[in-house]
Each structure stands twice: as C-alpha cells, then as structure tokens.
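Removed from the display is one protein chain of the complex; every other protein chain stays in position.
Chains: A, B, C, D and E, in written order; residue numbering restarts at 1 for each.
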Amino acid sequence: MKIKVINPNTTIAMTKGIEEAAKSAARSDTQILAVSPKMGPVSIESYYDEYLSIPGVIEEVIKGEEEGVDAFVIACYGDPGLHAAREVTDKPVVGIAEASVYLASILAARFSVVTVLPRIKTMLEELVDSYGMHKRVVNIRTTPMGVLDFERDPEAGMELLRLEGRKAVEEDHAEAILLGCAGMAEFADSLEKELGVPVIDGVVAAVKFAESIVDLGKKTSKLKTYKYPEKKEYIGKLASFGYSSIKK
Amino acid sequence: MKIKVINPNTTIAMTKGIEEAAKSAARSDTQILAVSPKMGPVSIESYYDEYLSIPGVIEEVIKGEEEGVDAFVIACYGDPGLHAAREVTDKPVVGIAEASVYLASILAARFSVVTVLPRIKTMLEELVDSYGMHKRVVNIRTTPMGVLDFERDPEAGMELLRLEGRKAVEEDHAEAILLGCAGMAEFADSLEKELGVPVIDGVVAAVKFAESIVDLGKKTSKLKTYKYPEKKEYIGKLASFGYSSIKK
Amino acid sequence: MKIKVINPNTTIAMTKGIEEAAKSAARSDTQILAVSPKMGPVSIESYYDEYLSIPGVIEEVIKGEEEGVDAFVIACYGDPGLHAAREVTDKPVVGIAEASVYLASILAARFSVVTVLPRIKTMLEELVDSYGMHKRVVNIRTTPMGVLDFERDPEAGMELLRLEGRKAVEEDHAEAILLGCAGMAEFADSLEKELGVPVIDGVVAAVKFAESIVDLGKKTSKLKTYKYPEKKEYIGKLASFGYSSIKK
Amino acid sequence: MKIKVINPNTTIAMTKGIEEAAKSAARSDTQILAVSPKMGPVSIESYYDEYLSIPGVIEEVIKGEEEGVDAFVIACYGDPGLHAAREVTDKPVVGIAEASVYLASILAARFSVVTVLPRIKTMLEELVDSYGMHKRVVNIRTTPMGVLDFERDPEAGMELLRLEGRKAVEEDHAEAILLGCAGMAEFADSLEKELGVPVIDGVVAAVKFAESIVDLGKKTSKLKTYKYPEKKEYIGKLASFGYSSIKK
Amino acid sequence: MKIKVINPNTTIAMTKGIEEAAKSAARSDTQILAVSPKMGPVSIESYYDEYLSIPGVIEEVIKGEEEGVDAFVIACYGDPGLHAAREVTDKPVVGIAEASVYLASILAARFSVVTVLPRIKTMLEELVDSYGMHKRVVNIRTTPMGVLDFERDPEAGMELLRLEGRKAVEEDHAEAILLGCAGMAEFADSLEKELGVPVIDGVVAAVKFAESIVDLGKKTSKLKTYKYPEKKEYIGKLASFGYSSIKK
Partner (left out) sequence: MKIKVINPNTTIAMTKGIEEAAKSAARSDTQILAVSPKMGPVSIESYYDEYLSIPGVIEEVIKGEEEGVDAFVIACYGDPGLHAAREVTDKPVVGIAEASVYLASILAARFSVVTVLPRIKTMLEELVDSYGMHKRVVNIRTTPMGVLDFERDPEAGMELLRLEGRKAVEEDHAEAILLGCAGMAEFADSLEKELGVPVIDGVVAAVKFAESIVDLGKKTSKLKTYKYPEKKEYIGKLASFGYSSIKK
C-alpha cells in the first residue's frame, strides 16, 4: 500500500527526517511518500503558521488521489487541516497528535506532552480536549526551542527533552511521554531508555494506524461532516482550489 | 473609530449586505470598512472552505494595520482564522459566532442556532463548545439551503428560518435564536417579531462589542498565545505571508 | 440612554467610585445612575452577604422601570441576583463578572481573577463555571484584604494586586487579569501598565455591553426562564415584594 | 435530637404537610421542628421567589442556634440559601434536592425529576449540575401546575405526576423518579406503587441524612468557604442581619 | 434491622476493625454482620486485587438474601463490585467511597482524599469522577504505606495521615479529609481533632446511609440497569455463580 506522509511545513530537511521515521515503522510492503507542501511556512509555531500551512496540506491530499495513495498522515502535532483533508478524499487521514493520544491511552493511564515554544500550549490544550483526552493528558510541557532549533541543534534539543521528560515523570507523574512535534521522532528511543516510560512519536503511531485502517478496508464516512466539499468557485491565489480541483 | 468587517467569503454582494448590517448597528462616528478577501471561496460551507478562507482573512487583517483600523470583525459564523488574526495585530478581533453566544447569554438562559447546510453542524458544535456554551446552546438547527441560496432567494430563506426558528422555540424550548450565517442579518428583525424571542445576528453583535473594546482602550494580550508570529519564511503562493509582511 | 448601575452593597463611598468608573467608560450621551440598595450589607464577602444583598438589588431594578432606565448593571463580582433581576424587567441586565469573562475571552486565551478574601474562591469558581469559562480561567487568586479594606487603604490594596497579578502572569501564565471586585476599578490602568497584560474591570465592561445591547434594541427573553415572576403574595419585612410591586 | 425543617415559603398549610412527611421518616427520638420564615413568598416558582425566600430561611437558621437545634433541613427543591445557611451555623444543613439526588444515586443508575412549572427547569438543571449529577439526571420534567396548585387540588396533581412519571420511565428510561417540590411528599408512596420504580421525596431523604450526620457527630467545615460571615453592618429592612445577630 | 458489612479483602483482623467502626456508628437496634469473602486477596491495592475481590463480595451479597439482611455496605474505598451487587439483590447496597463523597459534600465545599499507595490514584480519580465529584475533590493524596501496613503499624500510619492531611489543608485548601481506605476508620477522630476539619471515614458514613434507606423502605430500582442478572450458566471455578444461585 502507499501512504502519503505530509509534513505541513516546507523544510525539506525535516521532511526527510519524518520520512525516515515513517519508513522505520512501515511494513516492508508499505510505500511511504513523504512530501512538503508547495506553499506555506518553513515551520509551524503559532495559529498563524498552522492555518497557513493548511492550503498546502490540502493540495497534497488532493494530489494524492491521482497518485494512488491509500491513506494520508498529517505530520505536524497540531494536526493542521485534518478535518478538511477528510472532506477531499475518502481515503483515511490520520493526524499525528490524534494517533499519539489514542496509542498512549492503550499503554498508559496518564501522560504528558513535551513540545516546542510556550505559545502553542493553548493550541495543544484545545486539540487534546477535542480528542476527549483532557483527563489523560496531565500536562503539556514546552521548551524554549522552536521547531527548527531541534533540527539545527539536536543535542541541545535532546537535553531539553530529557529535562522536561524527567519533570513530566517526577512532577506530573506522567506514565508516558508524547513528543509534541513531528521533528522529534529521532529522540524517542533514547529518551524512552533514559526515562523508563513509553515515549511516543506521533509519526510512527500514525503510520501504523494508517496501515491498519487500509488493511481493514475502511474509508472515511462521507455521510455528513466529511462529505466532499460543495460545488463552488475560488478566486485569487487560491483559485486552483475551486470545486473542479477535487477528485471524487 | 474605524472597524474593519471582513466577510471571509469572496461574494461581494454578500459583503454589501454585511456592510449594511454593520452600519445599521454602528454609532454615527464609527467608520465601517467592509471587505472580502482577495482570495478564497465564494461561500463557506465545510471545513475545506473554512480553512481556505483564512489566508485571505489574515491578509486583510494585516492590511488593516496600515489602514489605521481600530478593531476587526470576522463575519462568518465559523469565526475562521480568529486566533491567527489575534496574533498578527494587537487591535481587538471579534468573531460573529463568539459575539452572538456571549450576547445571547445575557438575554436568554437557553438558545438554539439556526444555520445553513447539515454538514456544518459538527463544526458549529465544536465551536460552541470551545466558547464554553454547550449547556446554553440547546440545539443547532440546519436548513437544506446553502449560504448563497439565502442571497439568491431570500423569501425561501425566510420561510425556512421561520420554520426552524419556530421548532427551536417549541421543541427545543430555545429562549433566543442565533442566526448561524453572516448573510442572515436581514432576517433578524422580522423573525424576532414573529417568534417573540430575541433573534440575534452575530454581525451587529460583533460590531458593538468591537466598539466597546475600542472605547475601553483594550487590546489583545501579546503575552503568550497571541504573540506576534515567529520570524520565518513562507514559500510558494503564500510567500507573501513571510514574517516581513506582518506589521507590528 | 439611561443605565442604572447598582452597587449591591450599601457603602456609598464605594458606589461613588463605581459611578466614576462607569461614567469614565460611558458614552457622552449615556446617563449613569449609580445607586446602593436601601437595605443589606455594607460589603459582600460570603454567600450570606451575597444572598442578603439581593432583595435590595431587585428593589432597585423594579424601581428602575419607573425611572425610565434602559439597562441595568449589577456591580458586584458575584453577580448577585442577576437571574431574578432578569425576571422583573425586560430591559437588559448585565453582571460585572459575566461581562468581564466574556470581554477577557476576546482579548486573551487564558486569564486569572484576582479578588478579595480566600473564602469567596469557591463562590467564584462556581460562578465562572456557570458561564462556561472554567477552561479559560486558570486561577482565582485571593488576597488577605476585604472589600472595604481596598477602600480604606488603596495603596496596600494596589500593592497586593500587583503581587498577585504578577504571580498570575508568572505562575499561572495568565494572559489577562480580571479584577474580582467592583471596588478595584481604580487600579486597572496602572496595573495594566505594570503587568503588560490587559487588566479588566467588570464595571466598565458591563457598562459598554449594556450600551451595546440597548443600541441593538435587544431585550431579555420573556419566554420561559426569565418570565415575569408569578402572581403571589409576600409577607413580613419583604411584603413589599408581592406581585403588585412588579411593573410589567 | 432536634432537626429544624425550614419550609422556605410562607404557606403554613404546606409547612404542615412537610412536617408530617418529616415526622413520618424521623426516628421516634428525633424531634422535628417545622417552620415557615417570617418573611417572603407564599410559594417559590422563579429565581425571584427563590432569592427572596433566603433572608427568611437564614433568619430561621440563626434562630435555630438558640433553639438547640442539631441539624437543619431546607425543604424547597431549589435548596435556597443552602450555602449561606452553612456559614451561619456549624450544625449540618441539608437541602432536599441535594439529599434526593445522592439518595437516588444509591438506588438507581439514571433518574428524572418531576417538578412544577416549566420556568424552573433551567434553575434545576443548574442545581443538578452543581451537585455533579448531570449524567445521572436524564430529564427534568415539568407540569403546568404551580406549587400551591398541588396543595389546592391534590387529585389533579397526582394525575399529572402519574402522567409525567410514566413518561419519565417510558421515554427517558428513568429508573427512579425524584419529586421536585417539597409539597409532593404525600404522592410518593402511591406513585411508587403505580410506576414500579423508586419515587424519592427529598424531605424524608434530607431528614434521614440529617439524623445520620448528627449521629456521626459531624459538623460543617469552618475552614474556608463556610466560615462564619465577616463582621459588618446591615442597613434598612435587613439591618437585623448585621454581624451581632449571628450566634457563633 | 440487619446490615451486612462486607470487607472485600480476606484479612479477618481488618474485618474486625471495620466491624467495630460500623458498630460504633450503628443504632442500638441495628445488627451489624461484618464478613470477609471466602475467596480473594488479603488486601486491595490495584485493579487486579479490586476485580478479583468482586466474586467473593458478590457471593456474600447473594448469601445475604438468605440471612435476612436489609442492606449491604461494601467496605473498600474502590467500591468493588458495587453495580453487580445491586443486580443480585433488591436491598440497598452502599459503597464507602460513594457514601463518603456524598456526606462530605454536605459538610464541605472542597475536600481531599488521603489513601494508600500511589498506584491507586488513577483508580480513585476515575471513581470520584463517576460519582460526579471531580470539582469537589481537589486532590487524592497517597502514602507509601499499603493497606496492611496500616494494620501492622498504626502509629506510622497515623503519622503519615497527619502529614498528608495537613498538606491537604494547607496546600490543597481542602475543607474536609476523606479517608481512602476502610482500615483507616480508627484514625478519624484524632485526625479530625488535630486538623480542625471534618475527617470522614466511609464505613460509618455508609452504615448511616444504609440505615436511612432501610428506614425509608427504599429498594434498588429493578427497572433496567440493576435488573437481576440474566438466566445463564457459569463454568469452572465460578460455576457456582450460575443463575440458580441468585435468590430473587
């Protein structure tokens, strides 16, 4: 099967890292197609970036229909555009935040998220609540480093994750740690070894969920909320998003 | 003062109607600047439309900084891009859904929303929940008509609003009705007369809230969640959204 | 228009302060009528005081009908008697706690209340919950000073507000501060300057909301919850509250 | 022991009925002192009545301290003044709504309340929520009869309770019925026989809970929320409620 | 009347302590029958122990039908098997956790539980939530001592309860303390004296509630959730639990 993993930011180096993580988790007969959008921010660290990453994400989902993709993974911890992506295709679409909290719920009773800058804490709180997980997520811990800082200086990143992960265990009594950024996949294993609790990267979780759903032959419900978008025109820079662009 | 009312869809006729509603509510010394974005969908009736309307909305907010705008109103009942808009300016930004539920809470103990197509019900449920109003909103009623159908055939629209409004009162025991689309402002008065309960249009509510906040000299908190976006580049069709475009 | 601002306690000096705050926020064509009830406690710092302030508050609301009042503000942070006030008049009635949380929600994602004695914390928690704001209000901070202590020694009061306000910002990560007592209006501006986040006084917020609702021509829903009270007699000291006293 | 049962309305005939119910449930060595306040409404069917019944209720609680009362029951289904009553005495105070929902929770998984006029539905919803029972209470059913109508025409009252009780069982799948008015105690037994599910009157439930708490020697916590009211003056008709009136 | 108090663990010494507590609270004409199951764990400190204590608990409830028991108390703070116990008898069944939170709600606005090992915190959080008490229970504090450690070394136990109880008052601002283990009854009185807030043992609370319900002649609703179990066979070690074993 073919799973398209969309890194919603436009930093190719990070997409490579996500691709590696995805491939490390995928079965040998699963083809991973990892891409960055053709438009949008180089990293996502605010509502502004999040919303502006969505057109590029959706374009890639629409394109995926022609590429014979069986399932999609949106690989940014805000799950940007997830609900819209489910409208433009009937193939399953999995967000990495969503996948990580469901997976964590099976492995641990209470857990904390460790993520990038403090400003996104509210955004993640709302997201976690929308997945019904506010009782299980005991804390959302942030670091002073931004998304690309983790790319640039992985050692400093690991040091901060270790620090916050330890506090999560000792102060929050978190029984698992969720990595709140797609670029943190590489840290999962060593962090898990050091902390002694499951450390969950959403990318690999989402890939496995996507494989599972494809195996089961399940597709997104097209009954109401996730019906294909209504017939209409778009103008300006986004004119290409008009109804005719959507492949049903 | 100058209030910029942004109709997130690109249908100018509808923007005119919203402008009229806004002006009817504004004080004589308030200048209403009603606009449609330069890009995006002609109407908003899905997550897809909603997310894709946001770049255009944000562009208008950013532009507003140079236009000497004192406050912004986002005039679509999904409040698209509200949180991002609060990041790119320190002027108050009011969503019409948000304004309508807060206003309704002061006038009635329980109320229903009447809106367009059934598919957006989930979206509005989530929105209402995010404003803490799930106990007060007893129902979200939909009609078979889309956003622009109300423009094209206002009589049929009024008929459906009357029908669902009556059911809201009789079956939901709603004590006020909220009009769940910016294009419904024109129906509010006659509907209120017919139903005998407050009928609330979010556009006028938001304009009054915006005036109030400007009068009080209050601005959006720039401490954490709504800080200006981080310094970074954007690429492709959205390259113009890079950090330098934001006027602090 | 004429807005009657009712200070539910019977301390005239405090009513004067509230009047000043209200006038500072009101438009030039808005007449502010600030009063204290003819009966009840000199300050409100318990459920006992709160409930016993209500007869006096309601009496003033009823009287307001004959005074040609267009809207009412209840100026104590417990919003005492708010729902009953909405029963005895069809003019809008706004509570200052209610107004402050709705206003704050437009300006900040998360906020804390700073108020008087620790004993009222539970009362305010329940109030905030009843407005659907439990996720947004991250803390309710109290001070060892009572309501009238702030009148008597404003400098000490300011010092405590500064202290708790700073903790709210630094420890709760509150992005705005709500002043949890009608007598604290005078501190708002300098506190806002010092703390660098919006500091919201409910009195001015409520006055602006009241003006807005009057401008929109909206009245309280008389359908069910806020219908005029039922026809009946009252006895004893409260005999004057019998049905005939209510002016429909 | 001596339990003071306060009927918050001033209709003596109804107080007699409540007294009978209380005595029927009390142990032989429990003395029931049933009273109506010296001031306030003849019945309680709105927020207005509810709040205005509170001064009279509190006066009776304060008086109870001198009467050697061991516990108090507030016998109106809105539990008016409950939290203030807990401030003016350290003897346990039990509300009948509160007692009925806790008792029902032990006997049934889901239940409905059947009460008087539709207008009080919101009030009871908020009350039930404040006791944490919103999941267990599946419906609050109202009747077109007011409080005193049940006194005047018990047969018609029984007929309506039977009707709504049956609907509660058949449509709500309620597994117990809670009588939402202190004056309905007399109907409990025959209703229970007819419906085949527990029918719970709050008056008898509260009396038994009060006895239990007195037996256990427990008193209201005076640490914070329910501390004795602060030292202060009251004026006007309510001057008698000043601090000196409270017997600690 | 006869109340059967079932200690779900099989440590007879502890059953004796529970019996004493129960008898100290029971009326002189109430017969307390305190038992341990014939099978199961010597103490309950995990989900594993909790679930495996249930067969023994239920067996004792079924047996109680023949013993002429009027009500049952399940005396372990996880309320193991409570809902199943309500299925096999129509006599009221009261759990001690349930009884303690309802009783505490009448005496205090906010409270903390103090219990045994940290691992059961999640279990108690879920339990408290299921009773609708998550807002009232401000903390669940654990100690490093297990259930039987409190039996073996009551002095060390008292020391830890004192320590955590004090923290509950000072740090959580708990206004009452709930003892989160049936074996802690003996500490209640001295702890209450030291801490100056109500200290509530669930065993005595449950006994009083059971007496009350029997006095009122109320039984468990047999309409739906708590109907007698369906007719069926059981096999293996649990074959004796087949339908014929249940005495309707």
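The rule we apply is simple: a contact is a pair of C-beta atoms (placed from the backbone, for glycine too) under 8 Å apart; a residue touches a chain by one contact, two chains touch by 3 or more.
Please read all numbers here as calculations on a predicted model, not as lab measurements.
The chain not shown here is touched by just one of B:E20, B:D90 or B:D129, and that residue is B:D129.
Within the whole complex, the absent chain has one touching residue among A:M133, A:L160 or A:I235, and that is A:M133. Set against the missing chain, the residues A:N7, A:T89, A:N139 or A:T220 yield one that touches it, A:T220.
Hidden from this view is one chain, which touches subunit B at 118, 121-122, 125, 129.
Touching the omitted chain from subunit A are residues 25, 27, 83, 92-94, 98, 102-103, 105-110, 131-136, 169, 173, 175-176, 196-198, 200, 204-205, 208-209, 211-213, 215-216, 218-221, 223-226. Across the interface with the omitted chain, subunit E contributes residues 10, 37-43, 45-52, 54-56, 58, 81, 83-84, 86-88, 117-119, 121-123, 126, 130, 146, 224-225, 227, 229-230, 232-239, 241.
FYI, only the chains that are shown with their structure count from here on.
Path length between subunit A and subunit E in the chain contact graph, taken as the least number of steps between touching chains: 1. Subunit D and subunit E have Cα centroids separated by 28 Å. Averaged C-alpha coordinates give centres for subunit A and subunit D that are 52 Å from one another.
Each of the following residues of subunit B touches two or more other chains: 83, 109-110, 135, 173, 224-225.
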